[in-house]
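Worksheet: the structure to be examined is printed underneath.
All protein chains of the complex are present and in place, except for one that has been dropped.
Showing chain A:
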Amino acid sequence: MKKVINALAACAMLAMAAPQTATAQESENNYRFVMVSHIGSNDPNMKWLTLSLEEFEKKYPNVKTEYISTNNYSVQEHVRLLEQVIATKPDGIAVPIVSTDAFEVPLRKAIEQGIPVVAFNIPDPRPEGERIPYLTYVGGDEYLTGKKLGEYALSRADLPAPKRVVCATHDSAHQGLKARCAGMKDAMEAAGAEFEELFISAEPATARNTLQSYLQANPDTNYIFTVASWSAPWAWGVANDMGLSPDVDDKGVTIITVDASPVALAGIKAGHVLATNSQGFWLQGYAPMEWLYWKHELGYEPQSDILTGPIVVDIENIDHWEGLVRNIFGDAYDEQNTW
């Protein structure tokens, strides 16, 4: 409830600040904001972020935005990129807190140097006062993402009751992915199911082999939660090859995934995936830039985190979401359908 109130408060602040944007646009100050992301060009979600930055630049021509990212989910490389970006003394940084322990030193240094920081996509999970003193967090609640998707699966009476649920993760250090798994775990264990988290890696062949071994060793597994949408077809392919009936029906394995990406939506439409979520990726690119801008121009500091999701996407609302996402991805929508 507190989170909902916080989100509403943040939205109210956004609405109150909106009339000020005309003033802000007339500013003669030039700014450079950098998004240092873990979402690289091998992840379709990058498109949401880069497109939202382009839109932001159209609205604020006096701001130059840059998108820097790792392509291999390496905290070691991500921290190095972050430090190099700090060295360029940008006017603002947006960064996901992939690992609190690894990111705390460089981010505190940046903040001490007067560079405003907004966390996006993954927050520092510690309570306020202990956490890295960034301006605000803009993104989904990863725990709620897992929990809501789990509860949605349980609410469907036409599906098999969960016996064993595996959460397949590709990034061992990603705090957000761990939180997604934790949310799913709480929902499923409350219904009496066994739950396990499995590291499959981001490399397709390794991921398939790992999943296949797991399913062979644990034949009672009947739900697979892939915490990235692009790994959902791998999970479906492995289960299908093993004859485990992975489509959405009253038998076999059921697959749940995340993100309103073309591959997740196409999976739902084809009956391969039960549900996914939207965590408002477009807003996660745009809103941090806007808050950084308002911090400089008007001194605004959000008083709470800004939640941009989750919303469950299933077969009922798939057509609506497909239209929206096609508008963002254009021709790339069909190219990214790997089913």
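Heads up, the rule we're going with is that a residue touches a chain if its C-beta (ideal position, glycine included) is under 8 Å from a C-beta of that chain, and two chains touch if they have at least 3 such contacts; residues count from 1.
The rule is simple: contacts and distances are computed from a predicted model.
Novice: Which choice in "ROK family transcriptional regulator", "Ribose ABC transporter", "Metallophosphoesterase" or "Leucine-binding protein domain-containing protein" gives the name that UniProt lists for the one chain left out?
Specialist: The record names the chain that does not appear here as "Ribose ABC transporter".
Novice: From the list A:Ser172, A:Ser213 or A:Gln303, pick the residue that touches the absent chain.
Specialist: Touches the omitted chain: A:Ser172.
Novice: Could you tell which one of A:Val63, A:Leu81 or A:Leu149 touches the chain left off the display?
Specialist: Going through A:Val63, A:Leu81 or A:Leu149 one by one, A:Leu81 is the residue touching the chain not shown.
Novice: From the listed residues A:Ile68, A:Ile111 or A:Leu244, report the one that touches the chain absent from this view.
Specialist: A:Ile68
Novice: Which positions on chain A touch the chain that was left off?
Specialist: Touch set of chain A with respect to the missing chain: 34, 40-41, 46, 66-76, 79-81, 83-89, 99-102, 104-105, 108, 169, 172-173, 198-199, 201.
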